[in-house]
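Removed: one protein chain of the complex. Kept in place: all other protein chains.
Residue numbering begins at 1 within each chain, and the chains themselves are lettered A and B in the order written.
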Amino acid sequence: MSNVLAVLEQRDGAIRKVSHEVVTGARRLADALGGGASVDALVLAAGPVRGADQLGGVGADKVITLTNAAFGMYAPEGYARALADRVSTGAYGAVVFAASATGKDVAPRVAARLGRPLVQDITDVSVAGGAVIAIRPVYAGKALLTVRVAGSPAVLSLRPNVFTPVQRPRAGTQESAAVDGSPGRVVVKQIKAAPAGMLDVAEASIVVSGGRGLKDPANFKVLEELAAAFAGRAAVGASRAVVDAGWRPHADQVGQTGKTVSPTLYVAVGISGAIQHLAGMRTSKVIVAINKDKDAPIFKVADYGIVGDLFEVVPRLTEEIRKLHG
Amino acid sequence: MIPAAYQPPLPLDRLVLPVGAPGAGDRMDLDVLIVGAGPAGLACAIELAHLAQRERADLNIGVLEKAEALGEHSLSGAVVHPRAFRDLFPDLKDADFPFHAPVQKERVALLTSRWAFTLPTPPTMHNAGHYVASLCEIVRWLGERAAALGVNLFTGFPAASLLVEEGRVAGVRTAATGLDREGRSLANYMAPNDLIAGVTALAEGTRGSLSQAWLEWQGVTSENPQIFALGVKEIWETRRPLDTIVHTLGWPVPTDAFGGSFMYPLEPNLVALGLVVGLDYRDAALDVHALLQRMKRHPLFLQYLEGGAMVEWGAKTIPEGGYYAVPARRSGDGVVVLGDSAGFVDVPSLKGIHYAMQSGMFAARAIYAGLKEGDASAARLAEYDRLVNASFIMRDLYRTRNMRLAFKDGFYVGGLKAALMTLTGGRFPGGKIATESDATVARRITPGLRPGSVVTPDGRLTFSKVDAVFKSGNATRDTIPIHLVVGEDVPAEAAGFYARMCPAGVYEVAQGTLHVNAPNCVDCKATDVLGPRWTPREGGSGPKYKRM
Partner (left out) sequence: MKIAVCIKRVPDSETRVKIASDGKSLDEAGVKFILNPYDEFAVEEGLRLKEKAGTGEVVVIAVGPAAAQETIRTALAMGADRGVLLQSDRVPVDGLEVAKVLAAELKGAGFDLILFGKMAIDDYNHQVGPMVAELLELPCVTTVTHLEIAGGKGTAEREIEGGVEVVEFPLPAVLTTDKGLNEPRYPALKGIMAAKKKPLEIKPTAPGPGALEILSLTLPAERQAGKIVGEGSAAVAELVRLLREEAKVL
């Protein structure tokens, strides 16, 4: 019987949302491994962690908090050692991380310590003939690589926003233990706030983009309001045409030849959809297009579209989004 | 509307600088500097290296290429005559050369909008013994050999100006990198470099800026002005295999324009096709890219393209003036002019690559002999002209000297004249047909016609210019300084003419005024012939052709 270890993340003493995805992925893997494999969810912290009790709902049999005064913030070497020790002493068939900034940093260290390969940033996982099979995007998402992991444990990190949390309630028994050890030579002194100002188009998880259909630079206000309605998660982008015309700064440009953005949600407003633009945003998870021309090429690529006057549609959309967040 | 009225002159003050002019960063000294890593430039470099190697001499040869990597700005049909390869590499066999299949079947057809009538292949167009090839692959192959021989290849470095001392060319200055649209330096700004050499070989390809500048500066003329055609080309992966090289005349080229199409199998299921139209077309609304899109719907092409995928797109001009447009001399103090820059292209056979390579080799021999004697004067380098004049290059061009020019009178009259010339081996009609430069040809404006796509592109068989430019691999930095010199007060008619002329969508008409999307430019040089002047820009800009 090989259990699955799901490595959780906490910040400021609370479980991060992405950990629900990690447990979900671990649960899926444990079910595929069969034989009653269980999911142990593990978090390293300085003390008790809020939200740990919710993880049973997405499939954790056990939630373990390992505490050490120096583990409040991420301590790369201390975490790596503690996790590797934990894995070596348990009978784990797989160890699952989030492919978050921290996850992508600690997972390779743990894997190297264990002498095991790491399959980083996967989008799907299954089991065949007792071996873990993982799928991950390569070549900037232009291809998918399927690999089989020989031996045990398989060390994996999951791409965020892919393993949507599913309620699969399990016991979620809470455990806590102190763990020894120094934090290590690499010390996180502080977490600064991200630089003030607008979210960068290339980093925002939601991008609202405008093209020539906006007709006038002043009309971009309509998009700014929509972006604001997403409570800090959205950036306003612009097609090359309007940047060339001087309506928007170059930093907002999407679909520049060669530049790619890959947000969770991309809303193209008044943009017809030339290949150049599409190549810049086609790896977005969900694309919404709003255009008054029903034959605009963008509708061929958009997941959802509204044909209509953007000056009517967008304010209405802003209203609905505000209601959601209100 | 006469395009020349709105076209600024060649900016000689930018293109010709005195040695020691301020503004350069580093200076490098070479024995031979070659501008352009196309077939002419690389053949010249290789031949020079071979000559030096034979005599165990040490020759410092540098080749400047504006594209980021070899081949990325090279585009041709192409069906290649192997003789220059054989001359340059006498120890290699045809099978060693970077060719695809030898030409087996060929066909010439006259098209109407629905039919294709096979014509007997004109004698000038017989391609037995020739090979289908990709110029990009040829250039990369030549480049590898040049590098192995110790030639210094500097890709990503365009030559922006000639450096001159009295009447002599002393070298070139490269373009600066890392400037924004307002001309301000960015973090990775690099100053221009001066490259000083005993001899500079200008192998810039079609409508080379430095070549034009040198000819004008030195007052070197030709009997006829050089004239050009614009070729727009696509490469397709096809479901149905092609085993024939095809040339067509007629539709969709209007009868008051000169042009035709080609379709060649690089591989049975990898087809290169394109449309070439002379830039002296009369209708101001003619749009070569749009005509190509329309042409693809003809059954002759559609049968191959249906269900396939376009993998590359590109465009380039071709010098078509032939024998009478070749400059009186192509050598001077410290300089020689090679290949397309000298006009060594034979239109009736659609050949230029082997002439380019051969001219490079002749230049190398003249340069080497001169350097050995420490003499790079015009008198010494004139040996290059003598070699070219006595060779098959000028012999071939002379035989077809009036053929293209005959078509100045239109398709039918031209066709008749051309047939007579073929039958009489060029003797009748004899004499020289005078021509005017493309920019001075008057264009017919159709009132009320707005510049736009003639065919609504479907994104599967037919493509808009914006989509096409993407397929050329063009990823030019959007904030790059504008490299095109636009005339003052360009009226809406001329702006509309430019918008149709440019295959890459650089020019647009918005509210009656000309809008310039300079980063779209794929360096075809049509603009330099008919409209705003083209100047060298930051290295690595422009298309990134892979197998064109």
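The rule we apply is simple: contacts are C-beta pairs under 8 Å (C-beta built on N, C-alpha and C of every residue); 3 or more make two chains touch, one makes a residue touch a chain.
For clarity, every value in this text was computed on a predicted model and none was experimentally measured.
Looking at the complete complex, one finds that the omitted chain is in touch with A, B. Of the listed residues B:Asn193, B:Gln218, B:Thr435 or B:Ser541, the one in contact with the hidden chain in the full complex is B:Asn193. Residue in contact with the omitted chain (choice from B:His130, B:Arg443 or B:Lys546): B:Lys546.
Hidden from this view is one chain, which touches subunit A at 16, 74, 76-77, 80, 99-102, 104-105, 107-109, 111-113, 115-121, 133, 136-151, 164, 184-195, 206, 258, 264-265, 282, 285-288, 294, 299-309, 312-313, 315-317, 320-321, 324. Residues of subunit B in contact with the chain left out of this view: 25-26, 28, 69, 152, 154, 156-157, 174, 177-178, 186-188, 190, 193, 195, 311, 473, 475, 544, 546-547.
In this text, only the chains that are shown with their structure count from here on.
Put simply, subunit B touches subunit A in their complex at residues 459, 463-464, 466-467, 469-471, 474-476, 478-479, 515, 517, 519. Per the touch definition, subunit A reaches subunit B in the complex via residues 240, 243-244, 250, 253, 256-258, 274-276, 279, 297, 300.
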